[in-house]
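What you see is the complex with one protein chain gone and the rest in place.
Here the chain labels run A and B in written order, and each chain numbers its own residues starting at 1.
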Amino acid sequence: MLSHSVFSQDLDKKITLIVHKQSLGAVIQKIGDEGKIFFSYNPQSLPLDMKISVKARNKTVREILDLVLKKNRIDYFVLENQVVLKMNQKDQTDKFREQVPSAMKHTISGYLKDKASGEVLIGANIYIRDTHLGTTTNAYGFYSLTLPANSYQMVFSYIGYKDFLMKINLEKDEEATIEMETSSLAIKEVVIQSKNKQEETRNSSLGEFQFSSKTLSQIPGFAGDLDIIKSLQAVPGIKSYGDGSSLFYVRGGNSDQNLILIDEAPIYNPSHLFGFFSVLAPDAINEMTVYKGDFPSKYGGRLSSVIDIKARNGNLKRFGFSGNIGPYASEITLEGPIIKDKSSFIVSGRMSTLNWLNDLNTSLKSFDILFYDVNAKVNFKLNTNNRFYLTFFYGYDHFGQTNESSYPTSGMSWNNMAGTFRWNHTFSNKLFSNTTICYSRYQYYLYIDNEQKDVWNSAISGLTFKTDFTWYLNPKNTIHEGVEITDHNSNPGNVSLPDNQTDPAAYPIAKYHSMEYDFYLGNDMSIGKRITIGYGIRLPVWQDLGPTTVYHFDGYHNLIDSSRVSNLSTYSSFISPEPRINFRYMLNDRSSLKASYNRTTQFLQVLSSSVSPFTSLEVWAPCGPNIKPQKSDQVSLGYYSQVFRTKLNFSAEIFYNIFHDHIDYKDHANLLFNHLLEGEIRDGKARSYGIELILRKTENNFTGWIGYTYSRTFVQTPEVNNGKEYPAFYDRPHNVCIYLSYTAGKHWAFSANWLYMTGGAITTPVGFFYNNGYSIPIYGDRNNDRLPDYHRLDLSVKWTLSKPEQRYQHALILTLYNAYGRLNPFSVNFNKIQDGNGNIVVPSNLDGEYQLIPTTISVAGMIPSLNYQFKF
Amino acid sequence: MKKMILYFLILLSFSGCEKKTNWQLKSQASKLVVVDGIITGELKTQSLTLTFPVTELNAKPAPVTGATILISDEDSVFNMTEQPAGSGVYKSVFPFLAREGKNYSLLIFYGDQVISAKSAMAPASVFNFLVYSKDEDSELYHISWVASSFSTEAPAMWEVLLDWSKVPGYQQTDSAKSKARLLFYTLSTLDVSEIFAPSVEKVSFPAGTTINEIRYSMTPEYAEFIREVLQETQWQGGLFNTIPANVPTNLSPGGAGFFAVCGVYSISQTVPQ
Partner (left out) sequence: MRIAAIILIIVIPSFFIFRNLTRPEQKQLNATLSIKEGKLPDGTSVTLNKGAILEYPSSFKKNKRNVKLNGEAWFEVRHDDAKPFIVTSHNVRVEVLGTSFYVNTNAANNTMEVILNSGSVAIYFDDHKENSLFLSPGEKAEIIPGQEKMVKDINTDQNYRAWMTQRFIFNNTPLVTIVADLNKVYHANLRIATPVSYCLVTATFDHQSVESILHVLQATLDLTISTHRTWTDISGNKCN
């Protein structure tokens, strides 16, 4: 239903009102006429005859209403294009409450869903008007509020949807499942909704960002397709490596310290090839929450961030399909009900179509690239208390190099597979539980020499059983508790040399087997109107099991002994309690302060000594006798506010993070095929600190934000760099992100994105020496130099071909990634020459008088894309 | 017209690649004594070159002159003298060869510095000659296979000397341009940067070229040195770079490079006309 309203409810319009002793009724009329506002009120309930005087010159309507109404205890709020006026009923409700003899409490609970599709709404806000009580829907769209018997006005709100008001007389326990309609008003979707929004959020997590599927679809992705990992770059405090990389670094932590969950299953490698595409088709996502400051005690196992992605369940009401066809990859999604309103399915598939790039690329050897992923989900609602979800995910990548005669000379492939089975059960309207069984596996294959079929492979897998309980004790306390048991297996890298004459006398590299037991307990508590505290503790226990061979090293990392461990006996165990606490204080209606302290432990890490934007050969190794679990202590403080008299939001956060037992490596560590790889590890400590600032405009046709982060990360490892502190390679002090989006009418949308980062820290030679014809670099301090600064501009234009009311929606999207084609180098090298044909190569004739030239390598210039997006 | 637009679009888009650049290095002068040269199991005048490191790319290294060098196995001592004087090249006074099973020590006296190193000799072994094949679009040849780069057996270095200065048609050219020296390796380790090493210069040679292939057997320490040198030279600048670090040495503090003693076996062939 379209609104051609002549009067748009713009409370920020400036008017002049000067009246002397006029009736309130007449004054309200005047404000309505001047400000072009419709008021709605019960004339019998307001003191319309009261004589008032007002002197306001060029003030916003909002200010005048505050002036005139608030002091007469009249509340106002915007609803459906009207400004509704009501007497402040607090006195009346309080009186009413006094009259009620018993303090009997009842619970109202249920689910929030999208009216059109039945998808649950995650993280929606529910609050009781005129009070400070409220809650949010959990990861399954469920909410529960326990209140004294009384009548209340409940407000349900979620970004992109019309607020839903419901009046209830809570005389017994009630179940209310609400279907929310998308908003057709001029309030444009907020691209990032920080969970700091006043009056509506009860969750006091600091550094947390929530993306709904609607908000994700607005950030210009790469190649016209939105990309989850790219959208993370828009969050201040999250730094990406650069072009072509899906690696990201949060608040000073390394790239393997981010936990990415899809429907509760951990995904070990979230990228497809070159990092330009992420592993889950965007159409399949319902909601994504990013925790970077402190995690609720429910999450653990990684130090830096948790990206919790909830996939869509599939439209419960009708069939639909959607997709995106583009020059680099195409996807299609099918969904629909199996039993209407009770069960639905969704299947998404995506495949790359990249091989035509070979015709263009002349510099590198030609290559063969393929990736695809499939995501399928089925859900079933048995009854009000029981729902089941089954998710399956598989992603495959292949990248091979071929020589001039198109014969594969080397290549790599990897695949991610995950399956989860989840059961939501509500024990009562106050106790919600979710039980998950999931299996996730990541395998990596490297074809060393295709002719001889030598293959190096690594793998990591985990089988998890977990159960989480949420107990909505009362509006002031929500208790979270859970238990998780995981069986981890990892193959840190083994080579198979089938039918090769050179029979390996080498040791097979032992595989790792570990068990992890986690228990957590936490409470979100609100005290009074202004304070919310979340506190909790997570207790992980880690055990390494045989059969395996354990190597013992001396203080100089020389092997002194080895011992065999028999099947299933524990040779090493760790327990690491992790207290978590966060605290929020509302300064006033529009601003709040936050503080938090977090300890996290990481037991599984990626051992990799290569510096590259591309996902390298991943060796996942658990902690054990030679590798201590890495720990992090983080403290953060934040301030959030709506800028006075504007539609802008501002937030500032500072953090300080100490990493204990930080992993670094011996110079030129040998990690790929080394049974003593644990001896290559050197541990030390690291620290990072920073400030993240963001200014956002969130309404109307023109939205955007500017974010600036200053952060540093320093590492100090006793046996590296002579024990001197050095900056981490991902230490990039300045980070700017500007994002702008403009919607013109129903058919056109424009957006632009500009990113700037200080160049990464690198080590460059301080001199050279010659040996056997090679010019060998000499280095001084580690990371003594910097790559050139990184910046790029992305532009995108979306032309919606269909009208909003049509069932079949389609659009053309033109994206220019890196619009001014800046080549942002990721490495600087001093070992190449330019041959007779102008190609840059490594010299092979070592007696030739070759002239080495410094060169930089970058991944991409400007990449355009034209995509066709459709939805039915 | 259409073709032009297509070329323009292609040029504009996938121009991600490697480019020459100017870079100001944060140079630091170094007084390390660099040892270059291999003592082999061939009966010949053995030679070592001593130089200083340089601070700029492509700079010519200054020789370390006036040093006294002694090499000894457990039984004998071999004197090395600088020939010619001031060149930094130290040759053995008498020809000698290294033997299997012996431990060799190097002693360098330079100014008031004493630099020493120890090395055993890895035994030589026979091998199959390399394979060369003709280029697709010319009458020239290139080397297509020398040895597998990975083997769990003994590591080795392969030196390939090509000489076509005597081939008709190349006699007038500068003899330096009619020769080439290439190095290949077989190692028992695997590295990411090795697998995704950058493109290597293509060396083509005509029929009639003499190919001399020499296999140097390496001790595990020397192989480790070579592995790290390759990470810093041949394998650097591909898709996956290792974290840069200094290469190891078996010389005592003050020295750089490697004192290597290798068993050697060589085969020579000429490319038929």
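The rule we apply is simple: a residue touches a chain if its C-beta (ideal position, glycine included) is under 8 Å from a C-beta of that chain, and two chains touch if they have at least 3 such contacts.
Remember, it's a predicted structure, so these values are computed and weren't measured experimentally.
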Next item on the list: May I ask you to name the displayed chains that the omitted chain touches in the full complex?
Entry: A
Next item on the list: Tell me which residue among A:N88, A:Q153 or A:S573 touches the hidden chain in the full complex.
Entry: A:Q153
Item checked: Touch with the omitted chain, as defined above, among A:T16, A:S45 or A:N386 -> A:S45
Checklist line | Touch criterion as defined above, residue of A:L11, A:A26, A:L165 or A:I706 at the omitted chain | finding: A:L165
Check: Which of these touches the unseen chain: A:Q82, A:N150 or A:T435?
Finding: A:Q82
Note to self: On subunit A, where is the contact patch with the chain that was removed from view?
What the structure shows: 1, 3-7, 32, 38-45, 77, 79-82, 84-86, 153, 165, 167
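Methods note: only the chains that are shown with their structure count from here on.
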Note to self: Rounded to a whole Å, what is the gap between the Cα centroids of subunit A and subunit B?
What the structure shows: 49
Next item on the list: Spell out the part of subunit B that touches subunit A in their complex, as residue ranges.
Entry: 9-10, 12-23, 25-30, 32, 34-36, 38, 51-59, 61, 136, 148-153, 176-177, 179-183, 188-193, 195-203, 227-229, 231-234, 236-237, 239-248, 256-258
Next item on the list: Please give the residue numbers of subunit A that touch subunit B in the complex, ascending.
Entry: 243-244, 357, 360-361, 363-365, 404, 410, 446, 448-449, 452, 454, 456, 495, 502-506, 609-612, 614, 616-617, 665, 667-668, 670, 672-674, 729, 762-780, 782, 784-785, 821, 823, 825, 827-835, 839-849, 851-864
